[in-house]
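Up next is chain A:
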Amino acid sequence: MTSLLSIERLSIFYGGIQVLHDVSIHLEQGEIVSVLGANGAGKSTLLQAVSGLVPIGSGSVFFRGEKLNSIPPYEIVRKGISLSPEGRRVFPTLTVEENLNLGAYTRKRMKDEVREAKDRVFSLFPILSERRRQLSGTLSGGEQQMLAIGRALMSSPKVLLLDEPSLGLAPILVKQIFDIISEINSQGTSILLVEQNAHKALNIASRGYVLENGHLAASGPTASLRSDKKIQEAYLGGAALKKRPFPAKTGQS
Partner candidate 1 sequence: MELTPLNGIEKLASSRQLHIALATAAFLIYPFLVSDYFIDIAFYFGIYTLLGLSLNIVLGEVGLFDLGHAGFYAIGAYTTAILNTKFGIPILVLLPLSALAAAFFAYVVCSPVIHLQGDYLLIVTLGMGEIVRLALINNPFDLTGGPNGVFGIDFPSLGPWLVIDSSLEYYFLIWIIVGLTILGLTRLQDSRIGRAWNYIREDETAANANGIDSRSYKLLAFVLGAALAGVAGNVYASKLMCVSPESFTFWESCLMFCIVLIGGMGSIPGVILGAAFISLFPEIFRPFAMYRMLVFGSAMILMMMFRPGGVWPRKRGAVKYESLLEGTGRTDA
Partner candidate 2 sequence: MLEGRTHAAGDIVLETVGLTKIFGGLTAVNSIDLKVHKGEILSLIGPNGAGKTTVFNVVTGIYRPEFGQVFFRGERITGKKPHQIVSYGIARTFQNIRLFPDMTCRENVMAGRHCRSTSGLLSSIFRTPRQRAEEDMIRETTEKRLRQVKLWKSRDELAKNIPYGSQRMLEIARALASDPKLLVLDEPSSGLNPRETQDLMAFLRGIIHEEDLTILLIEHDMNMVMGISDWVVVMDGGRKIAEGIPEDIYADQRVIEAYLGKEDEDSTEYDIPAEH
Partner candidate 3 sequence: MKKYVLLVSVLFLVLGLSSAHAANDTVVIGLQGPITGPWAYEGQMAKQSCEIAADLINQKGGILGGKKVVLKVEDDAGEPKSGALAAQKLVAQKDVVAVVSTYGSSVCEPASNIYEKFKKVNIGYGVTAVRLTQRGFNYFFRTCGRDDSQGKFFADFVPKKFNAKRIAIMHDNTAFGKGLAEDTRNALEPMIAQGQAEIVYFDAITPGERDFRVPLTNLREAKPEVWYFTGYYAEAALLVSQARDIGIICPFVGGNAAINDEFVKIAGLDVAKGCYMTNEPLPGDLPYPEAKEFLEAYKAKFGDIPSSPWPIYAADALNIIAYAVDKSGTTDSTKLAAYLRDEVNGAPGITGPIGFTEQGDREGVPFYLYVVDDQGKIVVSK
């Protein structure tokens, strides 16, 4: 049986730089899978490649067995993969409701389904319902994040790609967002989650991958990853500290 989404030996280049090296990841129906790693590890690039925003260097992406390489982004949305991008990227001069409607752009003829989807988003994020006529540029960071996720849900995707949903949010909101992510998942959407906040991400995911400098550093079920020292090292540079050729200059007293 093929996976819902499978990324096989993916390599991506920006100009002359290789940012992803032979990365393979798969996502099964109903799963939440986390991709962890420090900044610049290549996590966002991975999601953008799946969405068709960056050209694939080598390797392939399959969705329900269908190859997605070189399919334009708007077709990929149509097939049922939706990305909530890093930094939220809401359209600030559009109202909340317009942002949501755009999320359902591929289904704009199916009025009923759009309304259902919107009701679902509003029930997940009641605050958006209150602010539906407000310009989204005036929302707070957390509200914008909710809008970005809600917007991605509007196309009723099979796979939801979330890029750093907790970025720049206060802890209380982080918890809220993660609760909602679990709920979305329990309603049947499979989620590929890219996240810096490793603990939170591992809490809700069933499996995880750790990226380090574009390479897959570790992967496995969350329980085993949690105890893996590799994560802290990947994040905080533990390896380097150990290898440090000289002590801190001002550190010696």
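A quick word on the picks: all candidates are chains of the complex that A comes from, given by their letters.
Heads up, the rule we're going with is that contacts are C-beta pairs under 8 Å (C-beta built on N, C-alpha and C of every residue); 3 or more make two chains touch, one makes a residue touch a chain; residues count from 1.
Because the structure is a prediction, the values reported are computed rather than measured.
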Contact partner of chain A within the complex, picked from 1, 2 or 3: candidate 2
Which residues of chain A touch candidate 2 in the complex? 15-17, 19, 38-40, 87-88, 137, 139-142, 144, 164, 166-175, 196-201, 213, 231-232, 235-241, 243-244, 246, 248-251, 253
